[in-house]
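Handing you a structure now.
A protein chain is absent from this complex, but the other protein chains hold their places.
Moving on to chain A:
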Amino acid sequence: MYSALKNSFAVVLLGFLSACSSSENRLPIMGERDVITKEVDGKTVTDTAYYQIPPFQFVNQDSLPVSDKTFDGKIYVSDFFFISCPTICPKMKTQMKRVYDKFKGNPDVMILSYTIDPVHDTPPVLKEFATNLGVTGNQWQFATGKKEDIFKTGKSYMVVAQEDAGAPGGLLHSGHFVLVDKEKHVRGMYDGTTEEGADKLMGDIDRLLAEYKKQ
């Protein structure tokens, strides 16, 4: 009994220690989490199930399929925008371009911008926009598809994307950049309309890349 207690003390202590070190170096995992109980080798163990971005399927600027599988084994940054948006989108694209330029050619990092105005922003229109922005290759994916599906996907990234007659351009969306890790966990939300927000994101991408290097 005594030794069992001692053991559990050790485990708790270890737990605290690792908690400390993780809070220093690791980015948080965001979203709701569940504690699940399962049987492993006849023993009951509890585990934490973190929120994951659910599967999705859209079409990109080259009219090719783009899905959650496109980002398997990648860290990626996602945002929601539309081309004719006169307000925050140009700011967001200015900042996202800085992120793109910094991680250009890094095989572990991708960007995914969903348009919330698929009627106007068809693949050829997205392609022209990407080219004019100075984006080549497939590291930065622009996704379009059914409006309802995109709005639903917006919710899955914990951001707002919806129609709103009162908003300029008739569409309302958040100006956030969402950082997703290789396990599809959301690891950070950033203000995509400011330089400071993008700077913080770029710093956190470096931290996240370092996490994977340690493993």
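Note that in this section a residue touches a chain if its C-beta (ideal position, glycine included) is under 8 Å from a C-beta of that chain, and two chains touch if they have at least 3 such contacts; residues count from 1.
Note that in this section contacts and distances are computed from a predicted model.
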{"item": "From \"Substrate-binding domain-containing protein\", \"PTS sugar transporter subunit IIB\", \"Cytochrome c\" or \"Stage III sporulation protein AB\", the hidden chain's UniProt protein name", "value": "\"Cytochrome c\""}
{"item": "Residue touching the undisplayed chain, where the options are A:Phe71, A:Phe103, A:Phe129 or A:Phe177", "value": "A:Phe129"}
{"item": "Identified contact with the non-displayed chain, of A:Ile88, A:Met158, A:Leu172 or A:Met202", "value": "A:Ile88"}
{"item": "Candidates A:Arg26, A:Lys97 or A:Arg207 - the one touching the absent chain", "value": "A:Lys97"}
{"item": "On chain A, residues whose C-beta touches the chain left out of the figure", "value": "86-88, 90-91, 93-94, 97, 129, 131-134"}
